[in-house]
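Heads up, one of the protein chains got dropped from this complex, but the rest are sitting where they should.
On to chain A.
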Amino acid sequence: MVVRVRVRSLFWAVSWIPVALAATDVVHVSRIEGSSMRPTLNSSDGDTDWVLLKMLWPRARAVGDIVLLKSPFDPAKVMCKRVKALASDTVRVPDGEPITVPRGHLWVEGDNVHSIDSRKFGPVSDGLLLGKVLCVVWPPSKWGVDLHRYSGRNVVVEE
């Protein structure tokens, strides 16, 4: 009898695993590593910010959103950048002619100038997007911080 109850409760617990996995495709909490989004995230050395992400429909986005995306050169690596320009926008690059972002692509940059982003590898396909950062959940001192306060350089060439 006890064994049967244990098996049932085990089965009950296992049946919730897909729900938990599917929930991570809706919202997700993730740790930010590296300094590429400084000063907005990981403001100083030794800081590790945790952020709440919206994973559902990552393709609905706008200029200024902070997004998580797969690195184009290593799909196992995830980067956190800010969307700086959408498809068909013309972008000022640090050296060279302005580039027009192709269809289905985004221009992403970190707020830190020392960031490996579209300045280095060009526009990225928006299929690589994983989610959008909604807010900082940890540490508590950064609760309610305005993610759009420092948004790096202005890249879009106005016509």
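Operating definition for what follows: a contact is a pair of C-beta atoms (placed from the backbone, for glycine too) under 8 Å apart; a residue touches a chain by one contact, two chains touch by 3 or more; residues count from 1.
Basically, contacts and distances are computed from a predicted model.
Enquirer: Which protein name, taken from UniProt, belongs to the chain you can't see among "Cytidine deaminase-like protein", "Mitochondrial inner membrane protease subunit", "Eukaryotic translation initiation factor 3 subunit L" or "non-specific serine/threonine protein kinase"?
Expert: So, among "Cytidine deaminase-like protein", "Mitochondrial inner membrane protease subunit", "Eukaryotic translation initiation factor 3 subunit L" or "non-specific serine/threonine protein kinase", the name matching the hidden chain's UniProt entry is "Mitochondrial inner membrane protease subunit".
Enquirer: I'm checking contacts with the chain that's been left out. Which of A:H28, A:K70, A:R92 or A:K142 qualifies?
Expert: Only one of A:H28, A:K70, A:R92 or A:K142 touches the chain omitted from view, namely A:K70.
Enquirer: Touch as defined at the start, partner being the missing chain; which of A:P39, A:G64 or A:G127 qualifies?
Expert: Considering all chains, including the one not shown, the answer is A:G127.
Enquirer: Taking the full complex into account, what residues of chain A touch the chain not shown?
Expert: 15-16, 18-19, 21-23, 25, 59, 70-76, 102-105, 124-129
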